[in-house]
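Left out: one protein chain. Kept in place: all the others.
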Amino acid sequence: MAEKVTGDSGRAPRRALVVTVSDRVSVGGRDDASGDHLAERLTEMGFIVERALVPDEAADISKLLQSSVDGRALILTTGGTGLTPRDITPQATKSVLEYEIPGIPELMRAEGARSTPYAYLSRSVAGVLHRCLIINLPGSTRGARESMAALEPILNHALGTLAGPFDHDSPGRTRPSGS
Amino acid sequence: MAEKVTGDSGRAPRRALVVTVSDRVSVGGRDDASGDHLAERLTEMGFIVERALVPDEAADISKLLQSSVDGRALILTTGGTGLTPRDITPQATKSVLEYEIPGIPELMRAEGARSTPYAYLSRSVAGVLHRCLIINLPGSTRGARESMAALEPILNHALGTLAGPFDHDSPGRTRPSGS
Partner (left out) sequence: MAEKVTGDSGRAPRRALVVTVSDRVSVGGRDDASGDHLAERLTEMGFIVERALVPDEAADISKLLQSSVDGRALILTTGGTGLTPRDITPQATKSVLEYEIPGIPELMRAEGARSTPYAYLSRSVAGVLHRCLIINLPGSTRGARESMAALEPILNHALGTLAGPFDHDSPGRTRPSGS
């Protein structure tokens, strides 16, 4: 299929996955306005977008991320970034990342705080696994919208950098020690 | 006692602990203006406030936090967030948290920087243990005042979220793997 491009191609359409993390959505109990919005925006930006639903279970989230990075440039999650014990998306994401990019959550929180100081309560994480950029966004529609708006100015630059080329690039160096 | 309410009650007065971390205060050598200020503000916000003093020893701080979370909605520490080897409150706090809330220190530093860029040198940590919100504040009177002022707009919302209810809440999920 012509659409099955790898994430490190600069010209072919890039593939992205939008993951909705929610116990309620995954059993059909709630609309997924946040996931819908993220998918729409990414489509408008030229991505080929797929969707996934997963309950708020750390093992399920980690497994989905690990099995989804190959061939994709970007994974956005929505949901599970709040303060309660059921909000485990950040921990599950951290556990699979090769390295974090702490400035991306800082940017989302600082931009979100222009609308509400509660933006500082999001525990979103961002980072890289197998050259795929993974970013947590809040589950609320407003939080997801505002975080996406904060990301848009940096997203293409970040993905372009990740797509290489790199100096002295070699597969054995994709998981550096100490990360 | 009517006042001995649990932290997850929305209506009854919430209990908070103010911990002053200081070698000097704990041997009586210094006034504790920062601790006094935090206790006053929390009392004005409707909390039942208790106080504790602890020297700058990681084991003492960790033990005090662990033994103080049950039945309390909030623990604020003051002191030990600076740059020297004797400033160990952040490390001691991290070692007992189930998960961190990185945006809370970001907010305190960004707000404090309106007054002095040195606010960025505070290594404050915030996070959750047994549904109790624990937040480090600086030891200086000015630093503690400004950090408290930064916290006030988000504190009730954060504690309300932590008090639940949660979807599919269960005790076995309060310490997620990967945190």
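Order as written gives the chain letters A and B; numbering starts at 1 within each chain.
Everything below uses one rule, namely that a contact is a pair of C-beta atoms (placed from the backbone, for glycine too) under 8 Å apart; a residue touches a chain by one contact, two chains touch by 3 or more.
All figures in this text were calculated on a predicted structure; none of them were measured in a lab.
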Just one of A:Leu17, A:Ala39, A:Val69 or A:Ile104 touches the chain that is missing; which is it? A:Ile104
Among the options B:Ala16, B:Ile101 or B:Ala119, which residue touches the chain absent from this view? B:Ala119
Counting contacts across the full complex, list the positions on chain B that touch the omitted chain. 23-24, 56, 58-59, 62, 82-86, 88, 90-92, 94-95, 102, 105-106, 109-110, 113, 117-123
Where chain A meets the left-out chain, the residues are 98-104, 106-107, 110, 128, 131, 133, 153-154, 157-158, 161-162, 164, 166-169, 173-174, 176-179
